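One chain of protein is taken out of this complex; the other chains stay put.
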Amino acid sequence: MAEHVAHDDHSVAHESHSTKFYWMIGGILAVVTALEVGIFLVESSFSATMFLVILLGLALIKGAGVIAFFMHLRGDAKIFQFVFLVPLLFAFSLCLGFLKLFSNHVGIAG
Amino acid sequence: MSSSVSHGTGEAHQKPLLGSMGVDSRKLGLWAFLGSETLFFVTLITTHLIFYARTKATLAAAGTLEHLDPRTHYLGIELTTVLATLLLASSLTMVLALAASKVKDWKKFRVWQMATILLGAAFVGGQVYEFIHLYHEGLKLAPQYVLEGETVKSLYGVTFFTMTGFHGLHVTIGIIWLIATYVKVAKFPDSPENPMDIELAGLYWHFVDLVWVAIFTLIYLI
Amino acid sequence: MAIAEQHVASAHTNSPDYEGFSWRSWLATVDHKKIGIIYIVVAFAFFVLGGIEAVLMRVQLGAANNTFLTADTYNQLFTMHATTMIFLVIMPMNVGIGNYIVPLMVGARDMAFPRLNALSIWLFIGGGLLLYLSFLTGGAPNAGWFAYAPLTQNQYSPGAAMDYWVLGLGLTGIASIAGGLNFIVTVLNMRAPGMTLNRLPLFVWMNLVVSFIIIFAFPTFTVASIQLLFDRQFGGAVFNPAQGGDALLWQHLFWFFGHPEVYILILPVMGMVSEILPTFSRKPIFGYSFVAYSGVAIGFLGFIVWAHHMFGTGMGPMANAFFSGASMVIAIPTGVKIFNWIATMWSGDLRLTTAMLYAIGFISMFIIGGISGITLASSPIDLQQTDSYYVVAHLHYVLFGGSILGLFAGGFYWFPKITGRMLDDKLGKIQFWLMMVSFNLTFFPMHIAGTEGMPRRIYTYEAGMGWEIWNQIETVGTFLLALSVLMFLYNAIKSIRSGERASNDPWDASTLEWMIPSPPPSYNFLHVPTVTSRRPLWDAKYPHAVGDEHGGHSKPSNVRYEYTDENTPGAKDIHMPTLTFSPMWLSGGLTIAALGFIYINKEILGLPEGIAALGFIAIGIVMVFVGIRAWIVDSRRDSPYMSSHH
Partner (left out) sequence: MRKGAQVSKKRALALLFGSMMVLASCTNLPATTMYTYGDHANRILNDVMMPVFWMAIAVFVIVQGALVYTVIRFRSKKPDAPIPVQTHGNTNVEIAWTVAPAIVVLIVTVLSFRVQAANSYQPPEAIKICAVAHQWWFEFQYDVSNEECNPFSGAKSSEDALVTASDLYIPVGQSVQIQLEAADVMHNFWVPKLAGKTYMIPGKTNYLAFKAEEPGIYRAFCAEFCGEAHAQMRFRVIALAPEEYAAWKTSYKNVPAVSTGTVSVLGLTGDAARGAALFAEPKKQCMSCHIISGTAAKGKIGPNLTHYGNRLTIAAGVLPYSTDNLALWMQDPEAVKQGNLMGRVIKKGTLSDQEVADLVAYLDSMKLPVTKPAEK
């Protein structure tokens, strides 16, 4: 964990973006959503894995955009990143772990 | 929630309420809370995915039932695309409201904040409409659904409604929070706490949007 | 006794009777110290309840084919025993001591969110009462503390008992998450100047780690219990295989929370021991960063081993191997802690006070519990030992031999700070030895009974299995154990009334809580100290015995004994949050609404299904809104920006 000297303000000075910038991000997210829907509509032209990878990738971009720019996590204090991204990582691994554990039914205790 | 004091210390009140991490206590608490919430929602989503996969497997095993996939049947993406867009737009208006508050442009703030509230309300309305619609189509909080006269044993409905229902509950709480901030700012326009109050409500709001980003892709599209 | 006297000429004591008792000052309090005391007292009361449940079980098991209890009563007792001990005793006791001590240790005047803190305590009490209400309304929960599906479904557990369990624990769960967030912010953001993370007392470190575990682990349990509730109230069937649900899903979700939970129970106690050993060895902790980071490592590893409770469920050899290996790895950071503790004592000047004896007893017993944990973590061995009394032995060695002994250590250590009086050390030592002997009498034979094939959770067993002798010993041990707890109770009550007055620093300790009076004034520190080393008070007392500390130096600091009370000049200027009943309204409302929720599909008070439930929910919601309003009004009173506008 980062070491912060008490009572100094160096980490709070996250940059405030211009209004235009937010509109741009909003626009990009809208485009990504449209892309997602578009890909969904032409699903059959992708292989199943391809479809999955692209959609997850797009969702990740959207999520990252919201977190980084709308929530200003990018450039904000490290401690915020820590208390949010670490559980997010836990959550991802929980999801993957459970999907793996529930995907096969071995039925042997061993 | 937004009204906890940050310091028990009197002298801190005249400065911005920054602690030994150099950050606002409430904001830190909220971020940690949102971290905890990610696990809450991911658990709901994971449960849903597990049972969706199982439903698909059962349908495939039955041979002739593969066309009864609950997702393709129930979750039309027209409505949900609209909803996702609404929520995304509300995130944008929210961040614009915050930006306005930082430069003390209260008129603009009120416009954007109100827009956020209305967009959120529209989302909740849309979700209520969707729930009612699904209920009539045969998807209920029950361990089976009825499609084309066939009763399929599946937990799709249960986990779907639990998941989206709790998301809807969060959106509703978010709306209340936004209204509360709106009122507070109107009442105490020169409180130096205002930008932070707005930022906190906003963080929660964006998080709710974030959850929908995940649900939209994982549940509706994939 | 008061070692510090040599250094502090006249050990000034501050009168502990500074306020006189008033109900209002307790029920509406937002003072972390009072809230801490409420936690401790309530948790101790629950300890006696849980203990009495255990005594009843042990009487039943004292003989083969005994008929002292019926099967169902026994099942209720072991369920409530474990639920009580884990959720209503150790967790709140840790939180209580943490509440009292952590802000003091970091040099803060209160927790970061005092009102949220008050909400936590009342929600916890509401949840506990709700759980115990079930005894009066047709039977307590009886499906075991981990409530395996599908036994918890309506058709196998009819009635309201399981709903009480879910909602009672739900309320304490909210309290825990709120508390966890409060601790995180307090520790990270309320530290005194100079109190860097690298100088944080280890008790504070462990509370920080545990708070993170709490906020990461509880959500899965919350989700699982919501789904269980929906199964029971609305026919959801998520955990009902007969209708397409999955029984194993509950286990995975429960243990994803449940295993980290056991580290929630032990890590704060390890933190306490890491404070107590150095104090009474008159040495700094050996390998501060190893001890701190091993706690972090344990907390992290705790999240990837949950399925070691499920080796027998047929997950397959690959999954078993993974969870088996990961579990055993935890021996490494835990071993680091143990060895560093021993090294802390090595070549020290050990003052064997009762607190120190308990800390040593903790290490000694925890080693046994940890080693039996390792045998359980080996999946093939576990297949023989799981669900047998061997597991019961393991869990009591880590929970009682670990958490409870450690809490006694912490209790003896901080009692003077909290009450302003010393506990009777001689009686304490007698109690310690009685407890050590009776504890081992009660729980050691369980290893043997388990190895001899005695399954757990059985209310009766056949004669001639070879288990009687061990069970008899265990039952005798239990009564001695109860005696030793009674002895402590006597000691505590006697000492609060007429114990020797405690000075600021009766143990000659090194952390900040000892620089202020015992008990501290409501604002804690008149002058917030500036910290320049890991042992601020020690270094101020012994500038020449500092050593080659990695993380600190004894630069001059303003850390020195304060002798202040509410009437000290300047104390009045310290602004503390005002009393408020809003947390009580809120938690009362939530508790009543939860009660209503239990009866959504059941009859109560002779009213038709649903009516009473809706009534309760309505009352609850009204109370919640009253609480929220009061909360806003009361917090405005504390805010300089808003009160002026009225």
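Think of it as A, B and C in the order they're written, each chain with its own count starting at 1.
The definition used in the following text is that a contact is a pair of C-beta atoms (placed from the backbone, for glycine too) under 8 Å apart; a residue touches a chain by one contact, two chains touch by 3 or more.
Note that the coordinates shown come from a computational prediction; the quantities given were computed from them, not determined experimentally.
Of the chains displayed, those contacted by the omitted chain across the entire assembly are A, C. Within the complete assembly, C:Pro150 is the residue of C:Pro92, C:Gly127, C:Pro150 or C:Gly428 that touches the hidden chain. When you scan C:Val89, C:Ile215 or C:Ile368 for touch with the missing chain, the hit is C:Ile368. For chain A, the residues in touch with the chain missing from this view are 105, 107-110. In the full complex, chain C contacts the hidden chain through residues 70-72, 75, 142-144, 148-151, 156, 241-242, 245-248, 281-284, 286-290, 312-314, 316-317, 320-321, 324-325, 328-329, 331-332, 335-336, 338-340, 342-343, 345-352, 360, 363-364, 367-368, 371-372, 374-375, 378-388, 433, 436-437, 440, 444-445, 447-448, 451-461, 464-466, 542, 545-550.
Here is the rule we go by: only the chains that are shown with their structure count from here on.
Taken together, the touching pairs cover every possible pairing of the chains. Counted by C-beta pairs in contact, the busier of B-C and A-C is B-C.
The mean-CA centres of chain A and chain B are about 15 angstrom from one another, to the nearest whole unit. Chain B and chain C have CA centres that are 33 Å apart. Residue positions 4, 6-7, 79, 83, 86-87, 90, 94, 98, 102 of chain A each touch two or more of the other chains. In chain C, 184, 188, 191-193, 195, 215-216, 220, 246, 249 are the positions where the chain touches two or more neighbouring chains simultaneously.
By the touch rule above, chain A contacts chain C in their complex via residues 1, 3-7, 79, 83, 86-87, 90, 93-94, 98, 101-102, 104, 106-110. Partner chain B is touched in their complex by these residues of chain C: 108-116, 177, 180-182, 184-185, 188-193, 195, 215-216, 218-220, 222-224, 226-227, 230, 234-238, 240, 243-246, 249, 253, 523, 528, 573-577, 631-632, 635-636, 638-642, 645. Chain B meets chain A in the complex at residues 18-23, 27-28, 31-32, 34-36, 38-39, 41-43, 45-46, 49-50, 53-54, 77, 81, 84-85, 88-89, 91-92, 94-96, 99, 102, 202-203, 206-207, 209-210, 213-214, 216-218, 221-222.
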